[in-house]
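With one protein chain held back, the other chains of the complex are shown just where they sit.
Presenting subunit A:
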């Protein structure tokens, strides 16, 4: 498969402080890569380096085979970048702004008009194209930001936290739009929201403290996330010892009067036995949740594994 974006041993130091170190990123055609990490992990720094806004201290970035550091002008023509805060001129109308962005990216004449028409249609901006950007809602401004990144039809689109600060409906719309964008472009998406990655991405890379901890397909991540605990609520609860007697249950933790957390061995899932026992003994099962690890747990798990392997 052709590699559209290739970053090797990317590192950035600010003075004495190392922001990111030794990051490798590969993006193939038509792929959506999720770049996941808690706040302050170095996501935005990496995105800035990939978009040519920040020169890495060491490492190499190839965009579509063009070296970003040696031939920035040629390489940047293949990139569309949406920073954390969408870069917009509030006093322009949507259409004027997109025309300007198209020109910035060396489009002119008829191709420019076609490209702007197309991007307005794709991003659902038709109704607001003659309104001032400053008057639009944040969700629409974000759409204009995305439109700005794809107007020149770049090979790689880099989106830095595209859904931060939006309300749930706007988030849903933007995710829908990103998925639409992904049909035609390769996308790198940085976020700290795990479900977003699960919904949108083919592959995921996890970064924490400036280091790449995990790089695999989304399925592999799901496995990592699968926890080995159940949360149950029983209106007519039995004693803790009765619960721990169920085959496969390792330990029982009481969360509230009638709510428990059952830990079990990963290869011996007691869910079915628990349900049939609950029915047989009249425990009145109200709630049964297979617990998923939160992003933080996954991080902890991955970080711990990392440290263990270093010790070994």
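The rule we apply is simple: a contact is a pair of C-beta atoms (placed from the backbone, for glycine too) under 8 Å apart; a residue touches a chain by one contact, two chains touch by 3 or more; residues count from 1.
Keep this in mind: contacts and distances are computed from a predicted model.
Q: If you look up the hidden chain in UniProt, what protein name do you find among "Phosphoserine phosphatase", "Heme exporter protein C", "Glycosyl transferase family 1" or "ABC transporter permease"?
A: The missing chain's protein name, per its UniProt entry, is "ABC transporter permease".
Q: Touch as defined at the start, partner being the missing chain; which of A:4, A:25, A:41 or A:101 qualifies?
A: A:101
Q: Of A:85, A:183 or A:268, which residue touches the hidden chain?
A: Touching the chain that is not displayed is residue A:85.
Q: So which of A:28, A:53 or A:215 would be touching the chain we can't see?
A: Of these options, the touching residue for the absent chain is A:53.
Q: Which parts of subunit A are in contact with the chain that was left out?
A: Per the touch rule, subunit A residues meeting the hidden chain are 12, 14, 45, 48, 51-55, 72-74, 76-77, 79, 81, 83, 85, 87-92, 100-101, 103-106, 148.
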